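Presenting chain A:
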Amino acid sequence: MKKFIKSTIVMILILGSLGTYYVQSAMVTNDLPRYHIEKVKGEEELIDNLIIRGTYSHEEVNDRFVLTNQGIEYSSELNIVERFEGQYNFTRQRLREKYPDFMRGTQYVHNNLYEDDQYLILVKEDYEYEQSEAQHELEISMLNKESKEEKEFEVTVKEMSHIVDIQYVDSNVHIYIKKRNHQSQNISIVDLTINPNSGSIENETVLIESKQSNKKNQYVNISQLGESVNYAPMQYLLFRDQLETVEEGTDGMRVTDRESELLAYNTETGEDKKLDLSQKEYGLAAMFDGKYLYFEVYTEQGDLVMKPYNVESESFEDSITIEVGKQRTNILKTVKDGQLYIVHNSKVKVFDVQSGDVVYEGKIVSGDNPDLEFVYFDFVEFK
Partner candidate 1 sequence: MKNFIKLANFEFNRMSKLLFALMGFVLVVQLGAVFYETSTFMSKFNQYMENEQLTREQALMNFDTISFGAVMGNILFFGPIFICVGAILFYIFLIWYRDWLGKNTFVYRLLMLPTERFNIFLSKLTTVLMATFGLVAFQLVAILIERSVFNLLIPDDLRQEVYFNQLMNTYPFTRILLPTNFDEFLIFYGTGILSVVVIFTVILLERSFRIKGIALGILYGLAMVGLVLSPIIINEEWFLDHYFYLSEIFWIEVVVSLIALALSMIISRKLLNDKVRV
Partner candidate 2 sequence: MKIKFNNRDPVYVQVIRHFKNQIAKGFLEPGQAIPSRRELANQLKINPNTAQRAFKEMEEEGLIKTERNQPSRVTSDENILQDLRDELIIQAVNEFVHSVKSINVPLDDALNLVKQKYGKEKGDLDD
């Protein structure tokens, strides 16, 4: 038996030391607080797709988490695949779980997606060079959620820079793209109307074309105003058309003048209109949900005032005021379908913009303990 003494010692060392190490590692994760959202009042379905991201940081633990109506998941609890993919593209994750076959081959989900109650539309971009000119191939796949019918078609576009938005109106797929002419450096937003039955571009309309500028130090740009849920059906698309004058100073380039126009394009009627809303007057245009543009102002009394602007009627709805105290940090907000979501002080509130009512209220707690001392929420979004 003396022969076996060395192997036995090493075996005990291995099992003892590695065993302790991993048991201890597992125990750290087990101790993490299980926060959840407890309904106080209202319709719970409203927060079904809501995601609150944050960090728990206490003693040796420093862990990111994702809190939803289904519960909390810490990044240390992810398996190796989830850790590799990262905890960020929740829309893709949700769609993959729900439509695993349709979503195959889709890596990138951002502006190339449209989803309403009936249809799911995905556009994949592919470059191809022909006669030294880049040509974009847009591969469009469309799923009828009810009938499970899938359609696929492909169109080619020249001078394309990227996809701005996708909508589905009157049985047509609209792909809004940004184009840039390489010679004139002219920028435009183009609406490609594609009939899913023919699978080809029926109509190509220029929505906005940038102002021409021949001055060397002037730059034009058209940008879309961020949507809170970029795959959702939108009645309006908002664009900001800018002309910037730049001067070279001692400390680099500096914008000396900025002309900008806010344009609203109605996806249903195809009409566009100019909105006259200056930041000075109304505050920061923070969010847009397709119908309402939200301006936010912090008052000196320590309130956050959200002013919803109805793009259709070109008028403001009643403001919604949230008491936040003097300290402004850690107020998370997002909007969807005319509803304003606020996460603040362990509370989740949903306001209906039209009526100004709180349609849902919930509380973030762990067991009976509402103590969020070691929690920092940093982002809220929709799946």
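Selection rule, in plain terms: all candidates are chains of the complex that A comes from, given by their letters.
Just so we're on the same page, a contact is a pair of C-beta atoms (placed from the backbone, for glycine too) under 8 Å apart; a residue touches a chain by one contact, two chains touch by 3 or more; residues count from 1.
None of the values given here were measured: they were computed from a predicted structure.
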Touching candidate for chain A, same complex, options 1 or 2: 1
Parts of chain A lying in touch with candidate 1, wherever the complex brings them together: 3-4, 6-7, 10-11, 13-14, 16-18, 21-22, 24-26, 28, 59-60, 62, 76, 79-81, 83-85, 96, 100, 104-107
